[in-house]
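Omission of a single protein chain aside, the complex is shown with its protein chains in their original locations.
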Amino acid sequence: MKSDGASKLKSVLTGGGFAVTAECGPPRGANAEIVHKKGEWLKGCVDAVNVTDNQTAVVRMSSLAACLHLLELGIEPVMQMVTRDRNRIALQSDVIGAYSLGIRNMLCLSGDHQSLGSQPEASNVFDIDSVNLVHAVRVMRDEGKDMSGFALNGAPDMFIGAAENPFADPLSYRVVRLAKKIAAGVDFIQTQCVYDLPRFKEWMRMAREEGLTEKVYIMAGITPLKSAKMAQFMATKVAGMDVPEAVIKRMSGVTGPAALEEGQKIALETIAELRTIPGVRGIHIMAIEAEEQVPELVKAAGLLPRPVK
Amino acid sequence: MGSKFEPKIHVFYCVNAFDQGVFSTHDSKNAARIQSVKMPCSSTIKDIFMLKAFECSADGVMVVGCPAGKCKRVDGNVRAAKRVAWVQKLLDEIGMSGKRLVYTASGETDAALTLLLKGLVELGPNPVKPIAQANPE
Partner (left out) sequence: MIVAKQKPIAELKEMLRPYQKVLILGCGTCVKTCFAGGEDEAATLSVALRLAFGQEGKSIKTEELTVERQCEDAFIQEAAQAVTRNEAVLSLACGAGVQAMARRFGKAVLLPGVNTTFIGVLEKPGLFTEECSGCGDCELDTFGGICPVTRCSKRLMNGPCGGSKNGKCEVSPDIDCAWQLIIDRLTALGQLENLKRYIPAKDWRPSLAGGPRRLLREDHVI
């Protein structure tokens, strides 16, 4: 089922609305039912769904394939592409292929290093980086040319996204990098999940100062915590993640269903706070293997109903 | 069966570590099984000397350096100890057990020797001995 041509996510953002996206991690196998199940949870409560690309360097159903499954359910996907596994030839090929199948949004990433994944013995590609990919897709879209300058028979009119991490080092340079991505052609940014509001606010302030919030739609990442263990894991084992002591403490005080509730509470408080920050144009909910939490969260945050195309 | 196994030990020692520059042990019983080699500094004891000792039918090897902080060449004893650790790993790789080789500071020699001998009785004779004799190089 092809999309009717326009990106709903783009229309929400360009129309001045507050966008909501979520994430769907494809299964480690050919079982499409898993994608359908996740899709059913997310349908109707978000504007678009990101589909990860061999996330954490673990072999999963390809992003392109999973995006297609979501399209069939009437859900708008955001195809994530990492530059770790494919060279520029394959990447460009997949972009035009994806567009021909009805995919209208993509997110350009470098990708987690394969040494951290399930097949660390694999080589990597990294022929180009995520900023090069943003640039390439913009040229394909706006000039109808591939990276060799060849005039494409059908240009992909993609809404181009990238990720930024306000919590990785060095903080001062993060905004320089954001500016570079914007200059390269990025339309929207999704950030790493926010627990440390003061740091996030600082990053947003720096972005505003540089005039960047006028040029790009920034969507803040949200991941509801499920337990004290998860909070600890995120704080210590996930690269580029910042979880303040206060948050860990709140989660450590509760167990079981009470912990889930506390995690939701923190997420809702964060969302409420984020909506007050000028330049934040939406939220991106990464409910890792907990997609069923999303509808309730979006509803409780007062973000339903989502605009229909 | 055969006679009781009495381990043979080669000792490489630093000339500065002992009075009159001679390796001495208070246990004369042990002394009978020791072949000692005097070196200008424990750091001059190369990997190959330790290995050659085993090739020349030693069951165990001891390297003796000056006590910590007392090396006349500042860190010669530190280097010697590190080198011994390296060769211990190599001996494990070879399949001969790094426990056959020890580093000790003078002043602790007797205790170290006793410990080494005990260990060697458990480990048994140098497994390479017969071949070493057949391959004089």
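A and B are the chain letters, set down in written order, and residue numbers restart from 1 in every chain.
Note that in this section contacts are C-beta pairs under 8 Å (C-beta built on N, C-alpha and C of every residue); 3 or more make two chains touch, one makes a residue touch a chain.
This structure is a prediction, so every number in the text was calculated from the model and none was measured.
Peer 1: Which of B:P40, B:G107 or B:P127 touches the chain that is not shown?
Peer 2: From the options B:P40, B:G107 or B:P127, the contact with the absent chain belongs to B:P127.
Peer 1: May I ask which residue of A:S11, A:S62, A:N132 or A:S252 touches the chain that does not appear here?
Peer 2: Only one listed residue reaches the unshown chain, and that is A:N132.
Peer 1: Can you tell me which of A:G29, A:G240, A:G253 or A:G302 touches the chain that was removed from the display?
Peer 2: A:G240
Peer 1: Need a quick check: the contact residues on chain A for the chain that isn't drawn.
Peer 2: Given the touch definition above, chain A has residues 83-84, 88, 110-113, 115-116, 124, 126-132, 135-136, 147, 163-165, 168-170, 173, 176-177, 179-180, 183-184, 192, 239-240 touching the missing chain.
Peer 1: For chain B, enumerate the residues touching the unshown chain of the complex.
Peer 2: 46-48, 51-52, 54-55, 90, 93-96, 127-128, 130-132, 134-135, 137
FYI, only the chains that are shown with their structure count from here on.
Peer 1: If you average the Cα atoms of chain A and of chain B to get two centres, how far apart are those centres in Å?
Peer 2: The answer is 63 Å.
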